[in-house]
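This report refers to the structure that appears directly beneath it.
One chain of protein is taken out of this complex; the other chains stay put.
Chain nomenclature is as follows: A, B and C, assigned in order of appearance, with residue numbering initiated at 1 for each chain independently.
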Amino acid sequence: MNTKEIFEDIQGRVSGVAGYEEPEVGDAWIQVDPDHWHSVARFLRDDDKLRFDMCLLVTGLDYPDEKWVVVYHLHSQPHNQRTIIKVDLPHDDEPSLDSVHDVWPAANWHERETLDLMGIQFRGHPNPTRILCPDDWVGYPLRKDYEFPTEYRGIPYERNEKI
Amino acid sequence: MFEQSIILSAIRDAIDWVLGLVGQDISILPLPVQVVLCGLIAAGGLMGAIAFAVLIYVWMERRIAGRMQARRGPNRVGPYGLLQTVADTFKLLRKEDIIPTGANRILFAFAPMLVLAGVVAAFAAIPISWDADKGEPIMIADIDLGIFLITAIVATEVIGVIMAGWASNNKWSLYGAMREAAQVVSYEIPLGLSLLVPVLIVGDLSLGAATEDQLGGNWLIWRNPFMWAVFFIFYVAGLANCKRAPFDLPEAESELVAGFHTEYSGLRFSFFFMEEYASMTLISAIGAIYFFGAGDLFGLQGSSSLIMFGVLLFKILVSIFVMMWIRWTLPRLRIDQVMTLGYKVLTPIAFFLLLGVTVWDLYDLNDKLWELFSRS
Amino acid sequence: MVETFKDFGFAVKTAIKGMGITLKTFFEKPVTLQYPEERPEVDSRYRGIHFLEQEKCISCKVCALACPVDCIHIESELPEKGLYDWDRFDIDYGLCMFCELCCFPCPTNCIHMGKEFDFSRFSRMDLVRNMLTWEGVSPAQKKEVDGIAAEKAAKKAAAAEAKKKAAQDEPKDTQDEKKDGE
Partner (left out) sequence: MLNPAMPLPDDPLDRDILIGAGDISTDEMYINMGPQHPSTHGVLRVLLRTDGEIVTEAHPHIGYLHRCAEKIGECLDYIKFQPYTDRMDYLAAMNNNLGYAMTVEKLAGLEIPERAQLLRVIIVELNRIASHLIAFGTYGLDAGALTPFFHAWREREEMLTLFEKICGARLTYNYVCIGGVVNDMPEGWEDMVLDFLDRFEKRWKEYNDLLTYNRIFIRRTADIGVITREDCVAYALTGPMMRGSGIDWDLRRDRPYMMYDRFEYDIPIGEGKMGTVGDCWDRYWVRMVEMKESGKIVRQAFDMLKGAEGTHKAKVPKVFKPKKGECYVGIENPRGELGFYIVSDGSKNAYRMRVRGPSFCNLSILEKLLPGAMIADAVMIIGSTDIVLGEVDR
């Protein structure tokens, strides 16, 4: 099944599926309502027809003044099919979403990375700490409005424009 | 005291001769002073010899490792890189002597010395050659309890290692020390049992007697069919006892960083280094003396004690080569597997062999079998 | 118990097999090179330190634009005579990652990856290499180049002298200038 068929299949069977979108080029995705995301995730994993039992990737996207998007790339081992789920969040300072680490343990570290670099909080995450940056790092580096600090713990950051 | 040992009496004669230059006699010194003086000179000589041997061993180890790994090994300093270890020694001597914060300074400083002292002391009871004129082994102290003394005195090394590991204030060091305690102590059982077999055959605890017993090609390894197996047990247990791979658990570099000597640097580190090679030599020497006829080469070596010393040295070097060969081939065991091997495999086999050899000797099966063969 | 002994025997057997391999290697020839004396022959495609065919370069700066780490620094004035009115063409090898991306877009195909690979230096500034070596330039061109360089040097010297003179004449003014500068 491709993403469109999956969307048509699950649309009536689970609440919270918000829509299906196809970009000009590349892969299509299914939009999911953030409030229902956890139950949709569980449904995607457990449904016999879908069995999306692997979470390959969790990505945070920043569209300034518009929305935060969390993208889940899912893979189904028994059916050898893939799909992409997107969850839109309103663009406020403290975006948060239900964690799906209990559905897919693989999402644990990916969610931590999304928190670390994008600043999206995952509710119910067992260890919501930074993973790549130091624990006392300020700001979220992959946000579009991020400005690189001029100093970290007394180590100055200088950019040599001219040698 | 001096009558017992050729080396000590030779030292005494040398002192006598030096004092003779100023018109004096050694008898002006009281006997305890004479003994202590001669002992100190002997210990110093032993220490120097071991230090020199370690230089060669380290070079050997690195060259052998290099060749086994399709590379060359040290080849820059001196011919064939022979002076590389000398250069490294100077580097170690010049290094800062670091004692980590929180370490127990006294134990930390004392441990390497204790570790080395035990092994060096054990060499006093090793006969290095045979004096055919006097009919005596050449050694520092021909003690009746030779092998007993050696195993006892070498065991003090464990205390040193535990001291080093505990005093370092480093958890990895502590792991190394605890592993050492467990491993070495348990491997002393098969080691001791396998050493009992030659002692049983020779009928004397002194290694000098063993040397004498095997002159003329009558090596202990040929005495009965169990001896190769006994030697194998001895060698494996010996490897474990001097912490050589595949039993280098106390310093397992991929697990414990560097084990009990993680925090040591400079000269103190080199003491541990020397200890390892010295105990390898000790195990090799005991193996050569107790199983392969010491300095004897099927009686072909004549009666020159120098050549006998050379033959013994050659046997020791072959044994050390094999140790290095093993080290550069085999992966390391896990600590519980090491203990299993010691208690469940080597110890029972050693007991069985001891029993076998006893029965064999008791009924004189060698002669009986010989008769059987010659009759048929 | 029997299992343990069997295992032990098996271990000894495989250990001896492995020792055979190491002994075989022991007698084989080592494969290492004695580096400073023996140098590896690098291939013609090797990506080492660049070399620049200077007479072909038109100072279009496409290479500098293509560089992902911005390590190429080119400064040149509009040519008055010929093509050689350079100020600098430096490559910072502290930054360069030898990806060869600068060589592809060059319209005159004048920048290449060289064969030199040993460029460790004691200071970071020494890693900045001036590519203006004028190698491979014909004598006539070289003369022209030298002429421009001499002219430039003379101009600079004259300017410096004039400045010096001015400074000597009116020391107070220069101090004021400095303050302004600050």
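The definition used in the following text is that a contact is a pair of C-beta atoms (placed from the backbone, for glycine too) under 8 Å apart; a residue touches a chain by one contact, two chains touch by 3 or more.
Keep in mind that this is a model prediction, so the values were computed, not measured.
Asks: In the full assembly, spell out which visible chains the left-out chain is touching.
Replies: When the entire complex is considered, the left-out chain reaches A, B, C.
Asks: Just to verify: which one of B:166, B:187 or B:328 makes contact with the chain not shown?
Replies: B:328
Asks: Which of these touches the unseen chain: B:9, B:169, B:337 or B:366?
Replies: The one listed residue touching the chain not shown is B:337.
Asks: Going by the touch rule given at the top, which residues of chain A touch the chain that is not shown?
Replies: Within chain A, the residues touching the omitted chain are 23-27, 53-57, 59, 61-62, 71, 73, 75, 77, 80, 82, 84, 104-106, 108-110, 113, 117, 130-134, 141-142.
Asks: In terms of residues, what is the contact footprint of the unshown chain on chain B?
Replies: Within chain B, the residues that touch the unshown chain are 65, 68-71, 171-172, 175, 245-246, 248, 252-257, 328-337, 340.
Asks: On chain C, where is the contact patch with the chain that was removed from view?
Replies: Looking at chain C, the ones touching the missing chain are residues 7, 10-11, 13-15, 17-18, 20-22, 25, 31, 42-43, 45-47, 66-68, 97-101, 105, 113.
The criterion applied here is as follows: only the chains that are shown with their structure count from here on.
Asks: Any idea how many Å lie between the Cα centroids of chain B and chain C?
Replies: The separation of the two C-alpha centroids amounts to 56 Å.
Asks: Just give me the whole-number Å value for how far the CA centre of chain A lies from that of chain B.
Replies: 64
Asks: From the mean C-alpha coordinate of chain A to that of chain C, what's the distance rounded to whole Å?
Replies: 42
Asks: For the complex, which residues does chain B have touching chain C?
Replies: By the definition above, chain B touches chain C via 64, 66-72, 75, 325-326, 328-330, 340-341, 344-345, 348-349.
Asks: Along chain C, where are the residues that touch chain B in the complex?
Replies: Checking each residue of chain C against chain B gives 1, 4-5, 8, 15, 18-19, 21-23, 25-28, 30-32, 34.
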